[in-house]
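Note that this complex is displayed minus one protein chain, with the remaining chains in position.
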Amino acid sequence: MATENDGGLEFHPLDQFIVKPLFSDGPVHWYTVTNVTLWLAIALVAITALFVFGSRGRAIVPSRTQSIGEVLYGFTYKMVEDVAGKDAVKFFPYIFTLFMFILFSNYLGLLPMSFATTSHIAVTAVLALAVFFTVTILGFVKNGTGFLKLFWVSSAPLALRPILAIIELISYFVRPVSHSIRLGGNIMAGHAVMKVFAGFAAIAAISPVAVLSITAIYGLEMLVAGVQAYVFTILTVVYLRDALHPAH
Amino acid sequence: MEGDIAQLGQFIGAGLAGIGSGAAAIGVGHVAGNFLAGALRNPSAAGGQTATLFIGIAFAEALGIFSFLIALLLMFAV
Partner (left out) sequence: MASGTETTADGAGMPQLDFATFPNQIFWLAVTLVAIYFVLSRIALPRIAGVMSERQGTITNDIAAAEELKLKAREAEEAYNQALAEARAEAQKIAAETKAEIQGELAKAQEKADAEIAAKAAESEKAIAEIRAGAVESVKAVAKDTTKEILSAMGSKADAKAVTAAVNARMKG
């Protein structure tokens, strides 16, 4: 709840995350066009602009936009190949889609007055659960019951293995939770902290400090936005490796 | 400002949960510092381990984010 104290300071750090209909004041139905829709669409447009219009020249010597796209492509491709192996390359488009969506959403969310779609648990949970179910189903399809070897640590002493299996099982099911909350929480925390400092800026005496702090935290958030997108992606790739090669 | 005893507990709890962020900061510093120490000893092996570094940082930081989330829940959702 927004806190009010005697000095008239008002903090509404979470108001920026409210989902509002764009064109009416009515309730939010599943089909309503909201600010979420708007910023998801902007992410789509930005990705299309970078990868489709940026590379339309198909130049051997790339233009600036094209080389940004190529760097991202090469970076992700190498990551998938190095971490999950050659046979994971056919999942590269899915992973690249996830990575680009999160990366663009994070950075678009940092624009002033924008809406950070990845700060919502609903969004990140869908992403994480999609990864979780894909990886689990893929593991069983590829390896059959051999996928359960993932939980049976054959390098441990026999007596310890059942206990380890339980721990591994729990950690396996906690994966989507930590996977989604890490991303959503990081983005939400950064944005909320910036709003809190913006609230302090209302007091004339400390407003310079507050503005400087916002600048510093904005810089940190630029870093966090990229790192969290990277971390989400590389964890996805690591889970994918577990599904393809479950034996420890 | 007149609140009830429950609100008092809520705010105290949120403040205590905030300590977790500091603990996560220690953890992240530990990961990065140890990585740097290892990387300076064997710089040629450091390049291949940056992914591991980020995963480690992410795990350490996620727990701090959890505590921050608890604080937020106490402040705004309970």
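First chain written, first letter: the chains are A and B, and each begins at residue 1.
The working rule: a contact is a pair of C-beta atoms (placed from the backbone, for glycine too) under 8 Å apart; a residue touches a chain by one contact, two chains touch by 3 or more.
Note that the coordinates shown come from a computational prediction; the quantities given were computed from them, not determined experimentally.
Asker: Touching the absent chain in the whole complex: find that residue among A:G74, A:G146, A:P162 or A:G219.
Answerer: A:G74
Asker: Determine which one of A:V19, A:A201 or A:V238 touches the chain that has been left out.
Answerer: Looking across A:V19, A:A201 or A:V238, the contact with the absent chain belongs to A:V19.
Asker: From the list A:V83, A:A128, A:M188 or A:A225, pick the residue that touches the absent chain.
Answerer: A:M188
Asker: Could you list which residues of chain B touch the chain missing from the display?
Answerer: These residues of chain B touch the chain that is not shown: 6-7, 10, 72-73, 76-78.
Asker: Please identify, in ascending order, the residues of chain A that touch the omitted chain?
Answerer: 1-2, 12, 14-15, 17-19, 27-32, 34, 36-37, 40-41, 43-44, 47-48, 51-52, 55, 58-60, 62, 66, 69-70, 73-74, 92-94, 96-97, 100-101, 117, 119-123, 126-127, 184, 188
Operating definition for what follows: only the chains that are shown with their structure count from here on.
Asker: Which whole number of Å gives the spacing of the CA centres of chain A and chain B?
Answerer: 17
Asker: Can you name the residues of chain A that touch chain B in the complex?
Answerer: 1, 3-6, 14, 79, 82-83, 178, 181-182, 185-186, 188-189, 192, 227-228, 230-231, 234-235, 238
Asker: Which chain B residues qualify as touching chain A in the complex?
Answerer: 1, 51, 54-55, 57-59, 61-62, 65-66, 68-69, 72, 75-76
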